[in-house]
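Removed: one protein chain of the complex. Kept in place: all other protein chains.
In this document, chain identifiers A, B and C correspond to the written order of the chains, with residue numbering beginning at 1 in each.
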Amino acid sequence: MATASGTAPATAPATTAPRRRSPLVRLAALLGGLALAVVLVVAPLVSSPFINYQLSSIMVFAVALLGLNVVMGYTGQVSLGQSAFLGLGAYVTAYGVVQGWPLWLSLVLSAALPATVGMLVALAAARLRGLALAMITIALPIVGVPLARRLDEFTGGSQGQVVSFLRAPETTGLANDQWRYYVVTVIAVVVFVLVRNLVRGRVGRSFAVVKENEAVALSMGVSPYRTKVLAFTIASLLGGLAGFMYLAVVQYTSPETLVFATSINLVAAMVIGGSASIVGTVLGALYYVLVPVVAGQVSSSRTALISGAVLLAVLFVLPAGLASLPRRVGGRLRRRTPAAEGAPATPDPDGTAPAVPTPAAASTDRR
Amino acid sequence: MSLLELEDVRASYGHADVLHGISLTLPDNGATGLLGANGAGKTTTLRAISGMVRTTGRVLFEGRDISGLGPDRTAALGIAHVPEGRGTLGQLTVRENLLVGAYRRKDKAAVSADLDYCLDLFPNLAERIRSHAAALSGGEQQMLAVGRAFMAKPRVMLLDEASLGLAPSTARRVYDAVVRLRQEAQVAMVVVEQNANLAFSVVDDATVLETGRVALHGTSSELLGMDAVRRAYLGG
Amino acid sequence: MTTRKARPMRITHRSGAVLATASIAVLLVTGCTRGESAGGPGSDGASPGITDDSISIGISSPLSGPTAGPGSCTVAGLAAYIGAKNADGGFEFGDGQTRQVEFTYLDDVYDPARAVSNFRQLTNDGIFAYVGALGTPTNAAVMPIAEEEEVPQVLLTTGARTFSEDADAHPWTTGFLPTYVTEGRSFGELLVDAGQPITVATLAQNDDFGESYLDGFNEAIDGSQVEIVASATYEPTDTTLDSQVTELAASGADVLLSAVSVTPLQVGVLTKAQSLGWLPRVFLPSNTSTPGTILEPGGAAAYPGVYTPSFSKNPNSPAFAEDEDVQAYNAAFEEYGSQIAATYTPHCAWSYAEGAVLEQAFAGMEEPTRDSFMESLRSITDFQAPMLLDGITVDTTSSDESGISTVQLVRYDAATGGYGPVDGY
Partner (left out) sequence: MSYFVQVVVDGLSNGAIYAALALAIVLVFRATGLVNFAQGGMAVAATFVAYALVRAGVPVLAALLAAVVAGFALGALLERGVMRHFERGEPDTAIVATIALLLLLTGGSAFFFGYEPHPFPSLFPNRTFEVLGVFVSLRSVGTIVVLLAVMAGLQLLFRSTKLGLAMRAVADNPESSALSALPVSRLLMVGWGLAAALGAIAGVLVAPQLFISPGMLDFVLVYALAAAILGGLDSPVGAVVAAAFIGVAESLAGAYVDIVGDDLKIAVPFLAVMVILVLRPQGLFGKKTTVRV
């Protein structure tokens, strides 16, 4: 999206080496994870439908943002079309519900169909780079909105479609909002675990290489084309899945679901959360869902100003996103205690020179 | 008076100190080399001179303290830094690259004369005058980088790893041009070079850096006389 | 984008992030817990949001983004009426109490998901009723929840049929404005009454608004000598409608029905058609026919006749300068509405009228319950609300019509700069 010049430094991509952590940190992480799990399970039981709606929305957009992060954050390709897949997933689900398909079929197709569309577009476009590629992704929501209106037999046209499904089974004793929350949360957790493993594995490494430098990727035997197609396919699959979840939570879809502005807001939320970061994706979803709520509390008639100011403020303080907050804070603390120093790798300005033995003898000569 | 003087220059990236107090002197129209291992601080020293890193200590150019000035200011004073990786402007043509070098100059006639001189110095560039820099070979790009630095009509040129990634014959041609520039255009040189043979073809003396400190300084012949230096840099 | 800085993003402080996530979740949870929503029951058997001396109502409309102009007006007009009435002592209720109305409004940017979120937030905060919201998709998304939770979603500032056509299916939802069908039908009837062959070109927004308009029109002209000879549609996001107008002008039709809801586009239609030398009679919808912002910039005086369905008074029109309603409106708006909506659209007057209808409903409410409110609201007949034209009355008793179900066709009179009565085609 930005520069289209020159060559990137031909450095080897940083493969995230597993960092050794002290048992104490591990324990803390485990406890933190456990606490989170408990909160996720208990929260809907005690909170109001409004809060459950917000929590469920966070799950929905976390999955949509995760897809965006796969293609943008991890693979470095700009996508301004994520909202189109969100909308398509919602429409497929709505159609399935109306037609009386079994729910699992709707779920599968809500992911498979957008994934297919995403793959086809990527097959045609993935040889492109940068802005040209971004332009093609812009076309998806731009064309998608009038197309959704045109195909009103399937989509309900501009009026949209109210789709009532996923009612809580009697036996559970849960209210609808609670039941829907659990459904989307289970989907989100499964998706996050799968994607986390994916980006930490071989596929994730090929994403990283392509993000660094496509020519280097080629020389390492990684096809940038195929990698990009894969990333786009995963992104659109997750976008479609998020569409299923969206319909489960909102119970309504219309062409407004896939407008271009949503894609832009998703990109902003992804960067705010943290590019190429799983935790950042969740934080991005929190941001996406909660900032408008907070802005509405501050002043309903100034929401654009407030959102813009918050966005800019976060970028100023945390250019690498909310996910970098602990690191930033940690960095601050560490600076005060020099004992903890030395751990962070420092950039090596002479790094490209071939290794040469140090003339140790010569240096002692002089002393 | 010496042209360029470094007094106890220190620099750091983030929390890591890279230079621990470097002192150097370059006479008018002199040429000095910086040698040292990977990570010894050679490039950082050049960056300290041209103001690309924040430093403490003093950098004197023509007797004036220039530490704290940014790269555009030091360049305007007459320090032409040919960075590692060449830094050519890929989307601009060869000719445009050379003219960017002469951005601060108002003497149009002299600029045009220097352009001719430059193309005479590097006949390859003359052939490709309308090509985009990004389309040039590595050697041609290096020549362009040196040529662009020359177009600023500098007092001193900072040359960083000019032979990196080039075939030996190409590297030789680049250094032949550098030698000519020193002799014909009276440009002083600070040369960072892994290939000591090439370096010693230009410089009068050299400083060996080790982990950000000056380990050794001597004239070319002194250094060539030391076994350790020869072993480390001349493959002998 | 082709060059990306080599910067390994290593975010491994999972523990910290997990804690951050958890703490936010906890924060959310403590925000409000289940079953004890704020502003709970005031007295025995009362619905949420009403006490002996107050009642709270809420609205979510687009207050930023492209639809923010009308959206802000739906809030501002209501705020003006309520503000003035509150200052005047409050609203009198059928149960003998006098209550102050607390009014909360939120921005949904015309996004259905956000409208649902806002609705949930408002009910969570304990509103008694959701009143006057603008937007078809946003209200459509809210409707099933309002029905399920039995929260009144009433007097919606939209002419979409969905909200009024079936009171039995949606007992908790009512629309206020004449439906677009009604407006379209009124045009058709005028042409049919002329009793001569007339050719018509139609230009309609490609959504429910445009479709309903055409449906009403077609319904009325069915079997008559009136014939549609050319039709075109547009997207609200189009930058100009020049090519559509060119296409329609080629038909040379007698009448142009321009169901365009976007101000600059409607002006563009008026300027473009005359620049092509095509001067049909023009029918404009009620929301894009304001003389000052549409007709004058569009050079409407050039046309042999410009008609619009009208049902409200334009507070800026000199014709109503002496009108008591308008003076009261202007005073109230200046005081309580002008900070919310900077520019006038008819929605300001309409939502002001909604305030008066609300007052009627309150007056007939014998118990402080939502059921009683709905019953009262659905039994208003022949109510001459302020800012509505004389003869246009509110009738909420029909199960398949909105609060206002009639319109008056008026014709632009360039000499006075306002609208006057229509005397046939």
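Keep this in mind: a residue touches a chain if its C-beta (ideal position, glycine included) is under 8 Å from a C-beta of that chain, and two chains touch if they have at least 3 such contacts.
Since this is a predicted model, take the numbers as computed values, not measurements.
**Q** Which visible chains touch the chain that is not shown?
**A** Counting the whole assembly, the omitted chain is in touch with A, B, C.
**Q** Can you work out which residue in A:L105, A:A124, A:V294 or A:V329 touches the chain that's missing from view?
**A** Hidden-chain contact among the options goes to A:A124.
**Q** Among C:T98, C:Q196, C:Q225 or C:T240, which one touches the chain that has been omitted from the display?
**A** C:T240
**Q** Could you tell which one of A:A43, A:V63, A:A115 or A:I138 touches the chain left off the display?
**A** Answering carefully, the residue with contact to the hidden chain is A:I138.
**Q** Among C:P297, C:G364 or C:G417, choose the residue that contacts the chain missing from this document, as touch is defined above.
**A** C:P297
**Q** Can you tell me which of B:L3, B:A152 or B:L181 touches the chain that was removed from the display?
**A** Looking across B:L3, B:A152 or B:L181, the contact with the absent chain belongs to B:A152.
**Q** On chain A, what residues meet the omitted chain?
**A** With respect to the unshown chain, the touching residues of chain A are 1-7, 10, 72, 78, 124-125, 127-129, 131-132, 134-136, 138-139, 142-143, 146-147, 149-150, 213, 215-216, 219, 260, 264, 267-268, 271-272, 275, 302-309, 311-312, 315-316, 319-320.
**Q** Give me the chain C residues in contact with the hidden chain, please.
**A** 1-2, 4-5, 7, 64-66, 68-69, 71-72, 206, 232-235, 237-240, 242-244, 246-247, 250, 263-264, 267-268, 271, 275-277, 293, 297, 299, 341-345
**Q** Which positions on chain B touch the chain that was left off?
**A** Contact residues on chain B toward the absent chain are 50, 52, 70-73, 75-76, 80-83, 87-92, 96, 99-101, 103-104, 132, 134-135, 137-138, 148-149, 152.
Following the convention adopted for this analysis, only the chains that are shown with their structure count from here on.
**Q** Going by CA means, which chain is nearest the middle of everything shown?
**A** So the chain sitting closest to the middle is A.
**Q** Considering only mean CA positions as chain centres, point out the chain farthest from chain A.
**A** B
**Q** Counting in whole Å, what is the centre-to-centre distance of chain B and chain C, each centre being its mean C-alpha position?
**A** 71
**Q** Which whole number of Å gives the spacing of the CA centres of chain A and chain C?
**A** That gives a centre separation of 36 Å.
**Q** Could you say which residues in chain A touch two or more other chains, in rising order?
**A** Within chain A, residues 4-7, 9 contact more than one other chain.
**Q** Could you list the positions in chain C whose residues touch two or more of the other chains?
**A** Not one residue of chain C touches more than one other chain, so the list is empty.
**Q** Report the residues of chain A in contact with chain C in the complex, numbered from low to high.
**A** Interface residues on chain A, with respect to chain C: 1-9, 11, 13-14, 16, 19, 25, 28-29, 32-33, 35-36, 39-40, 43, 45-51, 53-55, 57, 73, 76-78, 129-131, 133-134, 145-146, 149, 157-160, 162, 164, 176, 211-212, 246, 250-257, 261-262, 274-277, 279-280, 282-283, 286, 289-290, 292-293, 295-296, 300-301, 303-304, 320, 322-327, 329-330.
**Q** Along chain C, where are the residues that touch chain A in the complex?
**A** By the definition above, chain C touches chain A via 1-6, 8-22, 24-26, 28-29, 31-35, 37, 63-65, 72, 75, 105-107, 109-114, 116-118, 120-121, 123-124, 136-137, 140-141, 143-145, 148-149, 160, 162, 206-208, 211, 235, 237, 339-340.
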